[in-house]
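Beneath this line is the structure, given in structure tokens, with notes to follow.
All protein chains of the complex are present and in place, except for one that has been dropped.
The letters A and B name the chains in turn, as written, and every chain counts its residues from 1.
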Amino acid sequence: MKNKINIYLIEYAINSILRQKAKNFFIVFVFILLIFLLTSIFFITNSIKYELETTVDSLPQIIVQKIKAGRQYDIDENVVDQLIKIEGVKDVVSRVWGYYYFANAGVNFSIVGLNEYENQYKNSFKKIIQNVELEKGNTSFMVMGQGVQKVLNENYYDKYFNFIRPNGTLKKVNFAGTFDADTELESNDVIVVSKDTFRDIFDMDENKATDIVVKVSNPKEISMIASKIKLIYPDTRVITSDDLKVSYQNIFDYKSGVFLAIFIISLFTFFIIIYDKSSGLTSEEKREIGILKAIGWKIDDVLKEKFYESFIISSFSYIFGVGLSFIYVYIFHAPLLQNIFTGYSQLKTSFELPFIFDIQTLFLVFFLSVPSYIGATIIPSWRIATLEADEVIR
Amino acid sequence: MILSPEILAILILDFIFIFFAIIAFILSIKIFLGWDANSTTKKQYRLEKQSFLTAIIIKYIFIVKVPLFLFFIFTLDKMSNVIIGAMCAAGVVDATPYGIYLFIFKIMNLYFFGYWLVIHNEDIKYETQPYTRLKFGIFIGIFFLFIVELILEWLMFSSINIDKMVSCCGTLYSSSSTSSISIIFHINKTLLLSIFYGNFLFIYIFYLLRKKYLFVIANILFILTAISSLIVFFGTYIYELPTHHCPFCFLQSDYYYVGYLIYTLLFIGTFYGIITGFVEKSKGNKIENYKISVIFNFLYVILVSLYPIIFYIKNGVWL
Partner (left out) sequence: MIELKNITKIYGINTNNKVIALEDINLKIKEGELVVLRGASGSGKSTILSLIAALSKPSSGEVIVDNKRISKLQDNFASIYRRDNIGFVFQKYNLISTLSVKENIILPLVPLNLDVKDVEDKLSVVTKRFNIAHKENTIVRNLSGGEQQRVAIARANINNPKIILADEPTANLDEKLSLNFIDILKELKKLNKTIIIATHDPLFFGLDFVDRELKIHNGKIIS
């Protein structure tokens, strides 16, 4: 048995594909489109998943919020002192944060208030506090993510920003720099200010906080401690990081599930088209197969040639579709499609998809496309290959 | 049931397989019952044509099945991230009662499909097509095994429960485990290694002597001794951990996917070894098969032996 690749047969197969340009062009075009869509969806979901996972991992283990009449209210800061006493709790920090709607640009910023001397509940904040030189006595400063800076610069704020208090007066806050965060989702829309500034901007009481985060020594005890907190403070909502993870994941799986379902339907439609296209034989094609068999091609040779054809078509479409999707997702950041998955991009500033190269995705798309395409051509090819050869002498 | 894209892809391909396998099955029965190489009737001509379709379908299934098997393991590995307690594919296989049988059937069917192709290639060499009835008869049997595999696959994927704790490979593959695998941990390591290397030596001797059936038996045994010694001894050197015996973890990227290479070598080596016993006619072919078998088994032995040797050179001690 020779294992050498038969270049003459490949050449013949390519010629044969080109001879039926119209038909094959249509197939390749639709196939590329399908593969492109599918791969893009997987690339985007992979990136967002990664982004979410890093975000969720950096989220606090337990969040305690005060609930009144079903809505969230500011919580008393002295709850912190009570919570720290619970066994297994490593650290408790009160947070002040919220959203500020910047009407000029029509976007929401997330605003976080921090105190220098407190323990920070996020590593990225720790870095900010360390890096920014605070002018003594002047607490009126802000550090922002790059996305925010861009928006503000576009609106001619270069050195400071005027927040509008609830009562309509202005609060001038100076820029103290920008920061990088672990993930794009986080850094893009965040502004960090001091707690005092925050309370000033939003007119919040001295001894109140937005919520309280709890750090636990042993992650396995999270749910146990959460239920204890709920017992002590029945008027609170206690959220654990696991809850968040699951709900993020659900939204996400649901969306990609819908896409996959649509994809499968289009895939099957496509295969019916292929089956149909490759079954319908023109008399010219019939004559050609007759010639080949009459000059000594075996059924197996014709089958092999047909296999080469479908392999060339499907792998060409595969490579081309995947390549396009690479460019679309990672170079152009997937315009349009991304919005469907992130959903909230209208209000938030946009973020770039991190480059996650996952070989498995490539395999996955391969298995969904190439073998099924070749499968769809088996029976038509066999029909062709077993045609009677004596047609040619008439 | 977790409907991840990977599982969905596997199920879609399973669906295509079933469709084609049923066609091949029906044609196989027709050919098996109606084949008469000496007849010149229309019916015989039709059967001859149909035999081509059947053969190409079986080839197609096999060719897709091989890489799909690797993808399957890949998928299990990935699922192990989601399932609590599982560290690698072993935990996922263990997560349902079907896992282990599915695995056995998958591997068995790979050997069977491969064997079928060997008979087929032999058959189409001769104008008399001496094995045609035989090969399609065999496929009728393989078909049922294949269907069992697909059903098991379906059952396994639909019964996996993300929230249920499963055992991790650390407990599955240890001497304290209650599973049947644990027996091999009670065999003396030196003895096991001697059996393993001895087994390979016998393969080589039977190759030199061209003792067909002994060669086949030695190869079948080699599958068992190779995997046992891999779990008990060589695996620990791949992980560089004396307590980690899992035969799945080294399929992961942390170990540079070396597991795929290990198992591929073992499969090719033993497969060609086993088929030497079944293929009759052409002599040249058989010597080829002997050689391929010995070479790949040898490469396997070298590869797994390198791990402890390199470990010893680096650290100066055995685990």
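The rule is simple: a residue touches a chain if its C-beta (ideal position, glycine included) is under 8 Å from a C-beta of that chain, and two chains touch if they have at least 3 such contacts.
Just so it is clear, the structure is predicted and the values come from calculations on it, not from any experiment.
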{"item": "Sole contact to the chain not displayed, among A:K66, A:R95, A:K195 or A:K293", "value": "A:K293"}
{"item": "Residues belonging to chain B that touch the chain removed from view", "value": "40, 45, 48-49, 124, 127, 129"}
{"item": "Chain A residues that touch the omitted chain in the full complex", "value": "2, 4, 6-9, 11-12, 15, 19, 287-288, 290-301, 304-305, 386, 388-390, 392-394"}
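Here is the rule we go by: only the chains that are shown with their structure count from here on.
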{"item": "Distance from the mean Cα position of chain B to that of chain A, given in whole angstrom", "value": "36"}
{"item": "In the complex, chain B residues that touch chain A", "value": "3, 5-6, 8-10, 12-13, 16, 20, 49, 52-53, 56-57, 60, 64, 67-68, 71, 74, 78, 121, 124"}
{"item": "Interfacial residue positions of chain A with respect to chain B in the complex", "value": "1, 42, 256-257, 260, 264, 267, 299-300, 303, 360, 363-364, 367-368, 371-372, 374-375, 378-379, 381-382, 385-386"}
